[in-house]
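The structure under discussion appears below in the form of structure tokens.
Excluded from the complex is one protein chain; the other protein chains are retained at their positions.
Each chain carries a letter (A, B and C) given by its place in the written order, and its residues are counted from 1.
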Amino acid sequence: MIRFVSLRLLRALVTVLAVMTFSFVVLRMSGDPAEVLLGPDVPQNVIDAFRRQWGLDAPLWRQYLSYLGAIFQGDFGLSMRDRAPALDLVLERVPATLMLTVPALILKLGIGIPAGIFAALHRDSAIDRGVIFLAILGFTIPSFVMGLVLVLIFAVTLGVLPSGGFGTWQNAILPGITISIGGIGIIARFSRSAMIEVLGQPYIRTASAKGVKWHDVVRGHALPNAAIPIVTIAGFMVGSLIAGAVVVETIFSWPGIGRLLIVSVSNRDLAVVQCILLLIAAVMVTANLIVDLLYGWLDPRLRTGTAH
Amino acid sequence: MTATNPPDLLARDDRRRPRAAIPTAVALGLGWLALMVLCAILADLLRPYDITQMDLSARLMPPLTPGHWLGTDELGRDVLSRLIQSVRVSLVIAFGATAISAAFGTTLGFLAARFRGLVEQFVVMLADFQAALPFLIMSLAVLAFFGSSMLLLVCLMGFYGWERYARIARGLAIAAGAQGYAAAVEQLGATPRRLYLGHILPNVASTLIVSMTLTFPEIILMESGLSFLGLGVQPPETSLGNMVGFGRDYLTTAPWIMLAPSVVIMITTLSISLVGDWLRDRLDPTVR
Amino acid sequence: MANLVEIRDLRVAFDGVAVLHGIGLEVAPGEALGLVGESGCGKSVTWLAALGLLPSKASIDGSVRLQGQELCNAPRSRLERVRGGRIAMIFQDPASALNPVIRVGRQLCEALRLHRGLTGAAGRAEALRLMDMVGIPDARGRFGLYPHEFSGGQCQRLMIAMALAGEPELLIADEPTTALDATIQAQILDLLARLRAETGMAVVFISHDLGAVAQVCDRVCVMYAGRIVEQGSVAQLFGHPRHPYTRGLFDAIPRLYGPRGALVPISGTVPDPRHPPPGCAFAPRCAHAHGFCATQVPRLLPQRDGRHLACAFPLPERDPQRDYEDALT
Partner (left out) sequence: MSALIEAEDLVRVYATRQGLFGRAVPVRAVDGVSLRVARGETLGIVGESGSGKSTLGRMLLGVDPAQGGVVRFDGAPLPDKGTPAWRALRARLQMVYQDPLAALDRRLPIARQIREPLDIHARGDDAARRARVAELMQSVGLRADQAGRYPHELSGGQRQRVVIARALACAPELLVCDEPVSALDVSIQAQVVNLLRGLRGENGLAMVFISHDLKVVRNLCDRVAVMYLGRIVEEGPVERLFAAPRHPYTRALISSVPDPGQPLKGRIILQGEPPNPAKRPPGCAFYPRCPQASGICRAELPQMRATGQGCRAACHHLDGADPVPQAA
């Protein structure tokens, strides 16, 4: 068990390190932030001074090493724009993003899983087809279209909800719905197929054959098995939530990490962009790690040794 | 051995079963996709106007205006013409990227299955890394810092979803080798080339095609998302996402600029998903 | 003695394809009935249909009575009381028939709670007794293990223990030994025979293995393509099969003793249920088939010696005079 956990932990760390390296190399190779930040008409000596100041004149490998060294000391660098520590800038935005993504995750799981399971239990009925269709519709609508259409209906035409901004709970409704819809569809579809697969297993027939009521067969025998694959997809959801936040926060002018990323990217604010990428990668890797551990907890076949 | 599993009774020659009627939704989806492909191929002939041709006297004309059936935008450019061109651009990017991703992933998957050991470990690790990568955000950064070009966009999108093909190709090739036809063909003395290209690839093709129907709409969504954020296809070229992005400013006054491409994106991805679901049920019930 | 179960004209179809064409059979209390036939002949489907365990796309017709109580297409609640309580069933692949994420002890206790109302310590004690009874070594220590921690043979023992939990009057064993090794197979057959003697329950033993059936059963039904073609006591059928198909099955098995000559196979293959032959389903493979067989389906009719037979041109009845002469030589 300890061996397993430490192996997974090691793999998670390697992945984060890889993302860090990858983003560092790609971003440094892509061009000179000095020119973007300072504008085109700045004399060469100012540019040189700027580069010296930010350490951009050193060879790439040295920049990388000092970057790594700094990170291990908790220093994520300074924003090139306002010279504030990048980590502070990012952390400042985290609550806003959490306010959007946490309810969205709850919504996704809370609606998606029951809908999928319900559809599986009524396989091939009109309800089932309806759920499948809605689910497919849900994840094929791009979130920016969804967002704009919602704005068009509720903010522009009906005028009942604000079209953007941050502060009151009303502000959160439209972005919350927008960010959830796709995930609900994916989870519903996945839960449905996981449940259908489980319902076809011999042990479900065994449970029925020993006289367990159908209701209890579903609850006591089918769900614990279907939960195993559903947990996986729920873990992946966490990652896509953050990606979704970028678009949604842009549409609704929501002051979260996604919005900060877009702004920093267009400003070539290296430290902030790297810090955000690192944070997101860490969240995704952690989510995957939790899924792996949950998996072992849910599936006794993985937990204990197989005798045969 | 027994009839405990009723479908087994009838499973013997499923493939020869008289073609089941295509469900209406799937038929409509196929029709729409055919229309889109035609649009993309014949874009130059179909476009009533050039996409950059401005007509400042006819700005923000609503749909159903004679000569501009889907209206015009803020510069008086014909929305229908731009839409047709956008379909072409978006489809070309999605096709190109899907092809790259499928070829890359399948090759890696086969390599992993063929050599096992370290090669396999490496491919699996790479796939894990890819799955843990915030791909949209990464590509956002890359495009922002490198500047967007069609070629870069296609290549970048081509890195999306390859791990899915790699996993499938590896899994199926190993399964085929474990006790199936691949082991049998190898035991006949076939070279790896004959084995992989002549036997395994044709056998896994249907599964790969089904997973393409999963990746394809995702790539369309991602490309349009990036273009919407202004980081994908750059003006004067146009794509579906980029049209929505620019149309957004006229959401209240001229919603058709944004709605027309939105509807096209939705119906296209919906059609592919419906067709993909149907294909999966028919060809390969094993993938999710 | 009144029959425990009576099945009359049971018909099952999947998506409009008929797989059972009117099965009629009875099981007397305490009797051991064998159901023999090749894959797809409908021997398992018969009992899955009787207990309402087929998927909903199956359409079921006919009557299944358990001491007068109709089970066929009965409401779910009635079936749920019968299943496991009065009629228990065990299946072919024991390893996948147990729920992989629930401890075996809990799976056993669930059956005890449902049919005997035993909970808590009483349930646990009874579960341990059952595990002992079916021969699980160290039942106490293995009560809390998961199914994957048991071997295939032990899983089948656990399945049997679970089936016994409701003290059923009838146990349906659907190919219980097919997936097991020869020496384990012998253990399970032995266990089934012993339990039947101890509890007095009736057993329906479904198998493609004529040898296994002969060892545990009193009476045998031979099925082919969704119909019973011959039915009689083990001695009758195994001593002197009269349906050409039954005879063919015996001739096709290599022997463990005696000469090692070429086998006598049945030519051809089982008909596709979607395109059944118009007459007797066995006619295309039958050496005795005449014109009549190709057009008319023979009915299952009682014979003078008590067996039932569905064949227009059966093998001749045993001639007592010839038996006598054989005995002399």
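Assume contacts are C-beta pairs under 8 Å (C-beta built on N, C-alpha and C of every residue); 3 or more make two chains touch, one makes a residue touch a chain.
This structure is a prediction, so every number in the text was calculated from the model and none was measured.
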| item | value |
| --- | --- |
| Hidden-chain contact residue, picked from the options C:144, C:200 or C:265 | C:265 |
| Residues of subunit B in contact with the chain not shown | 1, 12-16, 179-181, 183-185, 187-192, 194, 199, 202-203 |
| Interface with the unshown chain - residue positions in subunit C | 38-39, 137, 151, 153-154, 181-187, 189-190, 193, 208-212, 214-216, 238, 248-257, 260, 262-267, 269-270 |
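The definition used in the following text is that only the chains that are shown with their structure count from here on.
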| item | value |
| --- | --- |
| Label of the chain whose CA centroid is most distant from the centroid of subunit B | C |
| Two chains sharing the most C-beta contacts | A-B |
| Inter-chain centre distance, subunit A versus subunit C - centres from mean C-alpha coordinates, in Å | 53 |
| Touching two or more other chains - residue numbers and ranges from subunit C | 91 |
| Interface residues, subunit A side, partner subunit B - complex | 11, 15, 18-19, 22-23, 26-27, 30-31, 132-133, 136-137, 139-145, 148-149, 151-152, 156, 190, 193-194, 236, 239, 242-243, 246-247, 250-251, 261-262, 265-266, 268, 273, 276-277, 280-281, 284-285, 288 |
| Complex contact set, residues of subunit B against subunit A | 25, 128-129, 131-138, 140-142, 144-147, 217, 221, 224-225, 228-229, 231, 241, 244-245, 248, 251-252, 255, 258-259, 262, 265-266, 269-270, 273-274, 277, 288 |
| Subunit A residues touching subunit C - in the complex, by the definition given at the top | 201-203, 205-214, 220-221, 224-225, 228, 298-301, 304-308 |
